[in-house]
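One chain of protein is taken out of this complex; the other chains stay put.
For chain A:
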């Protein structure tokens, strides 16, 4: 009876708690971790290392979300756009009375009656099965206008904790009505753009999206059905692991470490768990979440849902608590223990954006240097570019992206180049490889199987594959297996996925059998990733294939990763050589190369900078050639130390084929320069999101590059016939006469004095300027500080969404200034729906300048308001958010918010606005709808006289991350640095037929790796026998068994003896009463 009572009470308790916590308790949906919400500030950061898992539900939701975004992005053509959303609603007349403990219904009602001293109120009756149990709340009905009196009366009673308004959570279908753009199409027929420019314009799209809402709805259903259907086949079957199992390879003898949430003891799926250790502050080795069990299952489960290497030695490292908290310091100690234990393969289904956590990054390098193959999940932040997670974005780590079972890149899979190298350089290729990460079956937390999605799932698939492959290598050859050689085997065995580029799929999807064949005859060597650069190979070689090179363009950089499996440390010797295949065209291109001074651990980079020189100014066509360089590895195997190392075995000749597409320089108006230099982001500093509503992702961490989160804008501009260059240096380093437009989008950096002067001059002489500002208000900045649980310190933003004081310095010459009001809201402009998501507005503009004035919510006041102030009413004010003006030969267009062109958390796009700006620059005329909305500043300026100019945040830490400011709080600027000087390689012609070389080098195939046969006399793999299982381990198991058997016998004996004496002894089996009670009330 007591047990029943206990159970019933816990059900009752759950039923009370569940409505509030149902979303946090979802056992599968693990997204971001660690930062405990703090009620007063902007909560939840994802700086932390995040467990990268999605439940099927999440996937569905994110697909929905993405669909919705896309359908919105694909413009106003769709008549109306349906999407579902959650909404909480306050129920006016219902009040929640919360007691200080759990009481029976009668008791609760009597408390209420005494509190109200006889006054009658209606108590909402409960008709659920839990009603008979004790509870800590009741719902009361009384009219809204009498609330104060009732609340006071009730809260005076000592048994009543508080009285709250009842809330209801509604899921509703949202209709976003957008206008049909009939008039707009007239507009586009004005044809002030080159003909291909209108590909993405709304009017033209209309024909394709017939009855668009039905269309989207229909495809939605299709997609979710596809997800379900794909569950059928186990992932090990898809990758044909059974072929290797049948040969006797099951991961035996390989130590695989799983850094995760732990594993329950004696899980039925695992037969070879060698070690479980806990590195967290929770005293438990068990998995409370199921994440770690699932991951371990994908690698090494031996029952039900099979893992890849069921006989591998499994080492469990618990580095995440059940609250999903984890710290760098826990990882450091756990990693050290893994080195001590001589782990072979290590899976990290985790990731976070902080690649500047140097202790962690250094430690991961140290792991690789010790020969541990690190496999990690690339992240679940796709389909946005620039979302790679650390440590998967490190060169030495195998970074794994996810696909579905139909071999499409999964939406959630993070992608885009690494952003470490910005602004001066260009990112490296990542992920390295992709594999199944959507709806994969793996071990459940106690037994049985479940289905999960996420790169957290893809990572252990590869870790399992690596472990299995490792065990196929005969013992005497295992010293040739290291992080580089295993990565080579995977990447060269991979199958490329059609239709997606290398920044989404890396080398392609894993092919276990192909990689096994490669490993069978593998010889340590050095390789490159990507293995070539081809401007003609679309879409794989995006973005290289998306824009040809031309004279006066900014240098194009290809950052190629070197994998050298011969030795952990090696270097490039001599000078690389550029070998064009044609004497004439080879002269048109200037190539310079920078590379890592030491290739360590196992990996390094070689960055190739390509520019077209004056000789090629008129050339249109293809230039073929390759870059040659030599890697000197450490010698191994020579007899004495006197012997020199100049053995040719340790010199690897490397070739990087290049195929460059060249055109004559485009016209000035077609050319846009993107300012990368003045973008700062997280890490290293706390640069807040440009949209203040995105509380669960408060950091600006995507790099702000046209090939990361501004990729859609780039594609749009390219489709419209513009050419976009990236400036990774100060403004003093470009020739403005080449460019029609300079775009400064959402800049966080300060400007050098020389830059301010140069831009003022350049605009007078005909350069046009597009500036997208963002919110900036020091009060708001104070408010959005938060306590970062990961670094255990307060984070205060170093700028607002953009550095408006710095932008005001730049715009001062143009008589333009932004104010400190932070606005937010929907409005219409040029007959389109627009969303202003946390942005700034003008307080100053040239009198004849044209501006757009709209009434928008004062979001700043809403954020900084006193929380106890109940009388606060959201305010709206008229703000000038967009403006244009001419200055001599150049023009300036300024808009107050970058959210509508930034792919991160975009809600409503406004690429059309950028295109309109560019149109205006070129034609001097504005589209009619647009000019109708604009007014002259002189007519409206009186409204904005009282708004203050934003001041730099006193004591801000910007100087620590700035390239412009001198360290310290003085806000002094450094002298502008010199522009980069490239040292060009002299071309050395290769007198060979272009056809033969370029074909063999460039036409894509899985190019074979150099190989030797490990086992010449015995090349048949069938003859490799699995290793006998560990002797000692079996012995100790026997001992344990015997001891248990003996114990059992003894117990039986003792019990028999006892029964002899006391036949009638009764054993009470009761829960102490006090305990049940205590459990519930806490």
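Everything that follows uses one rule, which is that a residue touches a chain if its C-beta (ideal position, glycine included) is under 8 Å from a C-beta of that chain, and two chains touch if they have at least 3 such contacts; residues count from 1.
The rule we apply is simple: contacts and distances are computed from a predicted model.
Asker: Out of "SREBP regulating gene protein", "NADPH oxidase 1", "PLP-dependent transferase" or "Small ribosomal subunit protein uS10 domain-containing protein", flag the one the UniProt entry gives for the chain missing from this complex.
Answerer: The chain we cannot see is, by its UniProt record, "SREBP regulating gene protein".
Asker: Consider the whole complex, including the chain that is not shown, and state which of A:323, A:358, A:737 or A:988 touches that chain.
Answerer: A:358
Asker: Where the complex has a chain not shown, which of A:333, A:715 or A:831 is the residue touching it?
Answerer: Of all options in A:333, A:715 or A:831, contact with the hidden chain holds for A:333.
Asker: One chain isn't shown here. Among A:556, A:790 or A:838, which residue touches it?
Answerer: Here the residue in touch with the unshown chain is A:790.
Asker: Just name the one of A:105, A:277, A:546 or A:630 that touches the chain not displayed here.
Answerer: The missing chain is touched by A:277.
Asker: Determine and list the chain A residues touching the chain excluded from the picture.
Answerer: 277-278, 327-330, 332-333, 336-337, 339-341, 354, 356-360, 362-363, 366, 369-371, 568-569, 598, 600-601, 634-641, 645, 790-793, 960, 1036, 1039-1040, 1042-1043, 1046-1047, 1049-1050, 1053, 1057
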